[in-house]
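One structure, pasted below without further comment.
Missing here is one protein chain; the remaining ones are kept as they sit in the complex.
Chain nomenclature is as follows: A, B and C, assigned in order of appearance, with residue numbering initiated at 1 for each chain independently.
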């Protein structure tokens, strides 16, 4: 156990799996800090520093800098996965999905099923996501609802350094393609992380806080907003349970259902755009399977149905706030 | 008024808009029937025959055959739309979204907002979608939940020849990028279609059938499945209202809410994969805004969370059936 | 270039087998026994065979929507292919894939691919595996002339050059992408010259001539196995059937269609040549024809006798939430 940042926890996971299994390779832009320059190696260690030090230990044969061609990056990683490697491809910003979706949607995700179970594609695609950096409309999206919609993919969205490490190790060992999403605002968050290697299973939500008045479900950065709101609610005598699904595919429906059975009220907080979102999915699941327990409408607190604006005032208004969560929670509790 | 196929209705819409406005151009693979061959022009008229005859009337300057490069097709159409044309780009199968998503997601959809309202992108992207052709996992998807999730797009999914013509004309006249989706199994469906030009507004659902016992919402081909089921239900004394939203962005929430206020029961039929689907969205909206009226859980009848299988027995089991809809409806009506 | 008799016999046998397979598929399709749509390889046999005869089972190929020829040349079992094409449980993909998704990973066949330009990025991944594991395996990406314009293949070619991967890009130029002629859609009239611009050896060969393809591939494969990086081959040929079974092909002239069948046929060309040179005898070739015909009778009979997949198969081979 030691205080470790989210970023470092990811780095630890990559390092320990690369030590354990020589088939694990890292593929992406500047993952080795760039190549062919006149300066030093490992200058960046990945644009967010997640892969720092790995090229030093494992060399360029296993930490592979590539041209800026995401279809070739993801496709190459998928083809390598089909033929015996366990690649971890880095997409940098999830927004770049746009230039390589086919290799995920129609290729990697479908091989196992389409080829009658004869193909294994142990591929991990890492990408950062989320607003809060004033990075503008093309560098701030969530897009995890796309991946969650696609059969054949597993989708991991950690909220803490502990989960980040355990889930990434699990992702690398999984035989299906795994989309591993890292919220840009979480890299510097610190937490206690075991120094040894461990896994966190997919499809098991984590209860971050227990309370009998309502259930709040949130992912990644939104779990922190939800906990903030829950603290505020507690001051008003309202006790919320906060649940982090941690993976949206598979999705742990049972844990949410059990909580709603106890609280009768559900609020889902999702940073993404609202339509066909993970928030919508969770609301639909409970409206279908947990209807009898519901004492109030299911509320979704999401970003508006707009692109992410650049100007800080607008971006702050875009991102779901703990105040909005608190207000919605109070409405639910008062609802009759 | 005349009996017209869905395919012909689309052809009529394109022709009348091209006559009305010289800025309307058609861009895609074999939309002019192929180019540079040793045989006749207009051999295909679009792989599904939707653009047949247009190159004859308007010439190759306005009916433009392209190489098989969807990013260049969609991007060129978006750039042309920004600068004064009103292109109708044909993506052939919506599955090919994978190779051109960026030009839709990060470019066309975002210009108006990202540029502070200074850009207009009057672009229509036509694509066929859906299972039932034994075309396999890469040629049978729906994917409209992706488009519905993306702010800045409008998403149109007609179920009848009448709507197909009126909505396509509306789409061409709209100043935002419009995704226009045609179910492969509907092209030969016939209906009464006015010979003159007319528009069907976006965001106005159509009530296909009225009944007081439950509300069934369905899109495109699923409206026919839903009506079939409704007929069966009627024989058992259960009267269903069947609603076709016609556009998922904008989505007519009010019409569905009003119906559920009367019936108290909602069943959504969606051919797509379940997670983060349009079915999920509609369920979430009603669970939020129509909760007080609900007498039973909200049911979704969708395809399973699997790719589309090739073998007919499997594909038939994949596609939601009227029997499944009937059974689910009976459960809802009996629910207590 | 002169080849030993075994090689010549195998070449003829495999080309014949592909042709017979495709013509049977055509018959079955017209008879309504094949679901979905199929794209026939007839007329292009010399390419798949000329290339794949240099490959071991351990080597890799990535294919296209027109993949039957590549699959057979790489050693897939015609029975299990026909079973797959008819959607039977005993098919190579258990009936879940069909004609456009035939794959056989044991034989290094990474899959037919219904996305034009879908294979090249995957193929360089197989090449990366070979390079990383220090095996001497090579990986071949087949693409059509239409597909040769797709951004994915350019990205893959550049990546293969940058990482010096043992990959070979084969563009089968049959003159058309659906109804659009290559000479219209390929702005660079010459795809080999275009590929050379990416920094790899690139040649153009007559894809109707087995010997030309075989020779060009030899150099590319040797270079790749020796760590010399990727190569590119454009092979020109003529499509005998339509883009898909049932394509009326009015975008092609009668004359062109006749020539495709009668003048450009790679198999009769091969036959003429080896008989003229006396390298093989008519008796040998005729007996190959007979065996091939029987083999295909057999494949079709087996395919018809195959069983439909159980409905439960809908939910297997994928993580399904519900």
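Following the convention adopted for this analysis, a contact is a pair of C-beta atoms (placed from the backbone, for glycine too) under 8 Å apart; a residue touches a chain by one contact, two chains touch by 3 or more.
All values reported here derive from a predicted model rather than from experimental measurement.
Put simply, the missing chain touches A, B, C once the whole complex is considered. The missing chain, though absent from the display, is touched by one residue of B:10, B:80 or B:242; that residue is B:80. When you scan B:215, B:249 or B:273 for touch with the missing chain, the hit is B:249. Subunit A residues in contact with the hidden partner, per the touch definition given at the top, are 29-30, 33-40, 43-44, 47, 65-69, 71-72, 95-96, 98-99, 133-139, 274-275, 304-307, 309-314, 317-318.
The chain not shown here touches subunit B at positions 25, 61-62, 64, 66-67, 69, 71-85, 87, 102-103, 106-107, 111-119, 151-152, 154, 176, 249-251.
Residue positions on subunit C in contact with the hidden chain: 149-152, 154-155, 157-162, 184-189, 193-200, in rising order.
The working rule: only the chains that are shown with their structure count from here on.
Centre to centre, using the average C-alpha position, subunit A and subunit B are separated by 30 Å. Distance from the subunit B centre to the subunit C centre is 35 Å, each centre being the mean of its Cα atoms.
Residue positions of subunit B touching 2 or more other chains: 71, 95-96, 98-99, 136-138, 275, 304-307, 309. In subunit C, the residues touching two or more other chains are 93, 95-97, 101, 113-115, 118, 151-152, 318-321.
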